[in-house]
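Just one protein chain is left out here, and the rest sit where they should.
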Amino acid sequence: MQADREFLLKLAQHGPSELTPDELRQTELLRKIQITKPLVMVNSSTSGIVAGSMRTWEAIEQYAVDRSIDLDLAETGSIGLSSEDPVVSVQLPGRTRIFFSRITAEKVPSLLDDLFHQVVPEHNVIGQLQREGQESWKDVRSLDDIPYFALQDRIVMESCGIIDPFSFEEYVAGGGFTAFLKTIRSYTFSEVCELVSESGLRGRSGGGFSAGEKWKAAFRTPSDQKFLVCNAEESDPGAFMDRTLMEGNPFQLLEGISIAAYAIGSNRAYIYIRSEYKDAIRRINSAIKNLREMGLLGDNILDSGYNLQISLRKGPGAFVCGEETALIASLEGRRGMPSSKPPYPSTSGYLGRPTVVNNVETLSNLPGIIRFGPDWFRGIGTEDCPGTKIFSISGRLPMAGLVEVPMGTSFDTIVNKIMGGVGRGRELKALHVGGPSGCMVPVEQMDVAVTYENLKEKGLIMGSGGIVVMDDQSCVVNTVRYFMEYLHKQSCGKCIPCREGTRRMAEILGSFTRKPADEEDRTTLESFKGLMRLETLAEVMKDTSLCGLGQNAPNPVVSTLKYFRNEYEEHIFDRRCPSNSCTELRSWFIDVDLCTGCSICAKRCPSEAIIGAARHPYFIVQEKCIGCGICYEVCKFTAVYYK
Amino acid sequence: MVDDTARIDEILGRFPQIKRNALIPLLQAVQDEFGYISEEAISSIGSHLSLPTSKVYGLATFYNQFSFSPRGFYHVVLCNGTSCHMSGAGELLSEICKLLDINDGETTRDGLFSLEVQSCIGACGQSSVMEVNGEYHSGISVKEVREIINQYREDAGR
Partner (left out) sequence: MGIKLEINGRNIEAEKGETILSALNRNGMHVPTICSMKDLSPSGACRMCVVEVEGRDNLVPSCSFPIEEPMKIKTHSPRVLRARKTNVELLLSNHPDDCLYCERNGSCELQSLSEDLNIRERRIPGKRSPQKIDKSSPAIIRDPSKCILCGRCVRICEEIMSTSTLDFAHRGNELKISTTLAKPLNYSNCTSCGQCLVACPTGALIEHVQFPELEAHIHAPDKLVMVQYSPAVAVSVAELLGYKPGTDLSGIINAVLRRYGFDKVFETSFGADLMIIEQARIYQEHKDLGHDFPLITSSCPAWIHYAEQYYPELLPFLSPLKSPQQMAGALMRKWFNETGEGKGKELISVLISSCLAAKTEARRVELIPAGLPVIDLVLSTRELARMIKLSGLDLEQLEPELPDAPFYSTASAGKLCGVAGGEAEATVRTIYAQITSTEMPPSKLHRVRINKSFREMTVKAGKSEIRMGTVSGLSNAVALIEELKMGKRNMDFLEVMACPDGCINGGGQPIPAEEKLIRTRTKAVYDLDNGSKLHTAHGCKLVQEIYRDKLKEPGGELSRELFYTSYSKREVLL
């Protein structure tokens, strides 16, 4: 759908208020509120693709060809329910759009057959999206009536999964770029800094540092060149809000970047994105191209005298490059090793120039703040922490996806009320919040209102908002060990406490979760029976590490020692895993009644722990067994069991 | 086929500015083109950017994306992010290592498979996730992983 530049710029300048009825109609068309032919939208973001949405897409194309139906097929982002992918939504002219879950290719014909016969299929319906002037479907829930959506307050994710991320027109028709035009036409640099300070927006990557204050520092530092960097590394495995925002609404991010760059007086912005995020990269590249064509990027933007270039840089893969000084080193073409602060990037960053690094979610908040004003923003969330926060929830629960709630919402609301809890007859044990260097929130703390300060008080952190749900089958010690192992692989290795500390911690935790494989292992276990040493190590790592990775690396250990000490003790002293998930701690036995004496297990046992004479029941020597479970796997007579 | 030197020169030609901050994009272009970074590439990049090769090598080894041996015909990417780990990616990994007799970052002797472990492919809702030459497999179990690998082996006729 092409619309001319003049019209779009007019839209962006005045919003829908001053439009002629004709133009209004065109706007509605662009926003897909009024459409002329059937519209099918497929979530083609990563989670959609992994679930098979490309095949779904082809199936829809095929369907249209086979039945000679003239329909619009468009891509969209994720609506947040990644466990329900591929999500497909269908809108017939004049009617509301309905969202369907798990539409794999083979489900396409029957789904579309039904809908084109004005029948809503029984299965896979998520709900319908109510918008003005559209006739709703009977017996279909409105999205707003579903607890998942009803309890959220989507301001940043509002359009994700609804609009076409490749359509500049649609973004503008929905009010996009009014904020940017207002910024460059009506405000000075420092006024924008001030506005954002007033709004109370804090960095969404975890530190919670005031965005406005950081900008002011950069703005105040004199320099021939300043840089804005959008941190889209999203290095926390298990977090996917930044990706979803980029895939679902790239223009919003670019508008945010443009506003921030303007505020600090920078003409050069970079987006540093994980190279694994191929689909986000595709969308952002396309969006940047659109903006250049529209004259919203480049020299002398809309005759304002303001120039801005935005370029995308692919991060070649290192967790630590999420850390801002490491990210800058990487941008400069160096090893992504963090450097000491001060100096802070805001005074001396990329190429030694003042550089503001902001997170994707932080920047995506800006268009709204400028458009509706700081007071509107302060009206959401809490006094200290205005606005919303997006959490990504995955792990041991049936649903997985994103949740955007006002700051101050409790974990209980997020995980149990919105995401429906762990279900499946299991019990919630803990939430792991904030990635590998995050912390473990026990069930008793589920009611705490999530703000930076509240969490800190309890010895917990929010991190970037990745929540991994653990149930009674997940082992706390083993999970902490996994994180520590992850971190010691990801540590840049520059400083001693982090490089050596994470490694020793991983070893110590490893010795808790398995039977000692060798003498070294045994000594490790012995010397850390008193958990005190682990605590000292944790304190020194926090105290002396150069960057946030090392400083926060002990978080999982510290928080679990605080809230789950008994699980450690069971592992260390009783040598058993209460959730039975440390397979290598299991004690294996051979059932004399079932064993035929075939000797296979004895041959395969890596530690020669199984003895016996052929055709008589075999026996496992407990002292020698390392608990690998191979005997269990190889026994054809199910004679091996564990306790 | 155009020889490697010409292909490397072509890539270098795309980065006329000799600035250090072109190093990563350059290496990425080489990695994309060849699937790995050869000694020749390291030395050409070094002289193109007037950078000591030790710096090029030092940088490239820092990041996961770059490898120094050619990739397999099938490049297996297994996610071992938090969510996938919770869904048993660890066991999948040891299974794959056993099946292919290689470790993370290695290529099988016959050049058929190479293995890369990533942390979070970005589809935590579908964990555990594995990608082979751009094709995704989600929610897989140990048994399935065996079948998938064997299928690829069959497809390649080996």
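Structural remarks
Think of it as A and B in the order they're written, each chain with its own count starting at 1.
Everything below uses one rule, namely that contacts are C-beta pairs under 8 Å (C-beta built on N, C-alpha and C of every residue); 3 or more make two chains touch, one makes a residue touch a chain.
All figures in this text were calculated on a predicted structure; none of them were measured in a lab.
Every shown chain that the unseen chain touches in the whole complex is listed here: A, B.
Check B:52, B:70, B:111 or B:134 against the missing chain and you find that the one touching it is B:52. Checked against the full complex, the candidates A:69, A:540 or A:626 give a single residue touching the omitted chain, namely A:540.
Considering the full assembly, A:501 is the residue among A:52, A:333 or A:501 that touches the omitted chain. When the full complex is taken into account, the listed residue touching the unshown chain is A:489, out of A:55, A:489 or A:604.
Seen from chain A, the chain kept out of the figure touches residues 318, 320, 335, 337, 339-340, 342-343, 488-497, 499-504, 507, 520, 523-524, 527, 533, 536-537, 540, 542-546, 551.
Listed here are the chain B residues that touch the chain not shown: 39, 42-43, 46-47, 52-58, 61-62, 68.
Just so it is clear, only the chains that are shown with their structure count from here on.
Centre-to-centre spacing of chain A and chain B amounts to 23 Å, using the average Cα coordinate of each chain.
Looking at the complex, you find that chain A touches chain B at residues 46-47, 49-52, 81-85, 236-240, 243, 275-277, 313-314, 316-319, 330-337, 351, 392, 394-396, 400-401, 432, 435-436, 466, 468, 470, 474, 479, 482-483, 486, 490, 492.
Of all the residues in chain B, the ones that touch chain A in their complex are 19-25, 27-28, 58-59, 62-66, 79-83, 85-86, 90, 118-127, 129, 136, 138.
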